[in-house]
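Note that one protein chain is taken out, while the other chains of the complex remain in position.
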């Protein structure tokens, strides 16, 4: 059976989270020549129909991006015991479900360090998408990284909204970025799905530095993209597709150790990352892997040790 | 809220208020001529898509603007046909065209670019970039006014200034020209215009065309100025807010400016719950802020804050012989 | 303008409108490089070709019956209720509050209580626009649009701040207790022979059919219905007959809002079993198309709701299995409203020559 991939509300071409998943699937297609079914969510209420439709049509495995599928998957999965499901960013405890979660705090810590080192004003920004613990986790890791480099640095933080619409509101992203720039921020980390398009556009328009998320977004505004916190959603999708119906279920936690998260360095931002910066960040990465630096995970206790 | 924050919010107000202002003035022409137009939203959406798509392919924001106006005019024409020529229900026509626009924009953008109903991001000449007003550098140092001039008034795209210019222009057209006199008359009492030997139909079509042009600019502003490209449903109800502002403004141009800027301010402040919390020392739920323009409009409609009397012949097709 | 025979007005005009909408849609499909024949095949197959398809088609039909009836009742009182969407959302809130309030012992009791909750919340959301129209002359079209937005904001607030269980990230209420689970077509004796366990169509469908009869009886068999229709046809004559405008506007809009709200027993209680954001998915607006197509008669509404149910399920399948985007549904919906509601004069003018020659020949 063909595998299937369902994208969340931000849309397949958000150049970020969903697009990473898409790229993973396309990589699988390129390698195997196989085909897969895909669907973009348009509304909250569609999720169940989408899952059932694919399950009914015999797709296997069915991969979905985003925590918001958690609840419906929990009810749908038992109805199709022979179908394997993969959910990214959420833990669903069902025998036929693989849950993939990432240690975003680790990657965010690294880009936070870079932000602090690149900032001239000592103020850096963070614009999140929907205000949920998951995004707080990004922010908290980022702030820890910033403070690790410059304890005096200020982190300006905004969330775009409280509903999934926050993933797809470039205008609001843009306005929030302008506000942060007014407060002195000269590096802004966008962790907001499609909203990030507006954030990074404004970053480029205003001539400061931005940090992308999930996908490598460095190419979008060369010269203005400090780096991207890559989260290898593409790999998760690719592996799920490759494993096929026989995939192993259960919880998969992906972090720096297995290169599930990291920061992006390529020709587009090579000029912005000095060798010293690279050295410092790579050293920190090693320490995290070795457990010498413990980056706090917001979601363990819904608190963040740094402001 | 400190002054710098206020400046920031006001700048944001102007950016967010501009599409409202253009759409509101668009509605003003139509409704002053006696044609209700619920379809401002749909026209803006069509224009946003068309301008985004054409700007992306041609690389010129100006050609994009033209395409946006054209697309909006197309919808305005259908609305005119339904409500003027075929004397249909103006409200239903507007509602219907909004749905058509919702569907058609995504359909077309998806077909052209295959990016989930989005147009590619625009950059360079495909976007209207901010322009600095003269003397920003020198004036910026002036305490108080300097930052206001530099951050609130200056540094917007040309379309913002066009929108602002449209206010006195509309006022002048409406109250100082023959066309304006007739336009106002046809919305109040089309028989008076007819018996004065002026064609009601032609006047109303002219108004509908003006509405199309202004909605076109509003939509193009969304896609080529406020944002860099079109995204599905990107107007997000702004056409309805503009309608609300129009009622709030009691169908007058200067009041339309204040009303749309008020609603723009509400939108700007809704983006900054942190500022509100810091200013009012209490947490106001964001949904409440989002709903505020609509709540205000209902209060105005209820006639508790001065009655809003729409043009008397509004909404009714002109029928001489039963 | 020349008059058409009644049957032509009732049957032919909506059919021609539908045809026009279909032709334009087909042209659009061609223009975007799709294949209209393939699109129709996929739609028919996906919506009608299997019990699974039927299950969804009837599920959507159920929602559209409620919102179509809502528009119909208001229409007969001369009111254009464009607020069905907001009222349906609020109805969802009513359902959620009722369902979460108790561990319901049996679905039938839960359904009864949830119906009351849904109708009350929907009616409440129509009450203020109705009152403003009756007492202050505020245009109900504008106020109901505003209330759609206010309602959406209210739901967001309720979901994010009040109903979201601790530890949950997506803005949705908790799942309803099992006692509030409505039997779907796969669980109803008899129907289960046809439908699998997984279809969303549920007992609310029968409530919707009952609502059709109830609305028909209300409008054409009761005093209130008589007053509603009389008022809708002629306000001045209604006053002559001693009919209170305030009473008619208020009651008709409350019933309308209640019907729109009642939709929530289908989607919120019957399908998602929790309240999510934008649960009504535009069904309130589709009600306008359904009522116009159905000529504002419950039987017509039923047929039109079936048609739109087909269109919705078929459109979803088309979006899934062809390159034609699902938004084609919106386009068709808009075109149907345009032709039946605003360009009906044009459609009639297109038809009159046929009747003139037909009569001339006879």
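Each chain carries a letter (A, B and C) given by its place in the written order, and its residues are counted from 1.
By our rule, contacts are C-beta pairs under 8 Å (C-beta built on N, C-alpha and C of every residue); 3 or more make two chains touch, one makes a residue touch a chain.
Criterion: contacts and distances are computed from a predicted model.
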_"Phosphate transport system permease protein", "Nucleoside ABC transporter ATP-binding protein", "Dihydroorotate dehydrogenase" or "Dihydroxyacetone kinase, DhaK subunit" - which is the UniProt name of the missing chain_ = "Nucleoside ABC transporter ATP-binding protein"
*Chains in view that touch the one left out, judged over the entire complex*: B, C
*Which of B:127, B:156 or B:182 sits in contact with the chain that's absent?*
B:182
*Touching the absent chain in the whole complex: find that residue among C:194, C:239 or C:350.*
C:239
*Looking at B:5, B:192, B:255 or B:316, which makes contact with the chain not pictured?*
B:192
*List the subunit B residues touching the unshown chain?*
175-182, 184-185, 188-189, 191-199, 312, 320-322
*Pick out the residues on subunit C that sit against the missing chain.*
217, 220-223, 226-227, 229-230, 233-234, 236-237, 239-244
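What we mean here is this: only the chains that are shown with their structure count from here on.
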*In this assembly, which chains make contact with subunit B and also with subunit C?*
A
*Taking each chain's centre as the mean of its CA atoms, which one is farthest from the centre of subunit B?*
A
*Whole-Å gap between the CA centroids of subunit B and subunit C*: 30
*Rounded to the nearest whole Å, what is the centre-to-centre distance of subunit A and subunit C, using the mean of the C-alpha atoms as each centre?*
38
*At least two other chains touched by the same residue of subunit B: list those residues.*
117, 287
*Among the residues of subunit C, which are close enough to touch at least two other chains?*
156, 160
*Within the complex, which stretch of subunit C touches subunit A?*
52, 56, 156, 159-160, 168-172, 175, 197-198, 200, 267, 271-274, 276-281, 316-317, 319-320, 326
*Across the complex, what residues on subunit C touch subunit B?*
28, 31-33, 80, 82, 128, 132, 136-139, 141-143, 145-147, 149-150, 153-154, 156-157, 160-161, 285, 288, 292, 325, 327-335, 337-338, 341-346, 349
_Please output the residues of subunit A touching subunit C within their complex, sorted ascending._
37, 39, 42-46, 48-49, 52-53, 56, 67-68, 70-72, 75, 79, 90, 132-134, 162-164
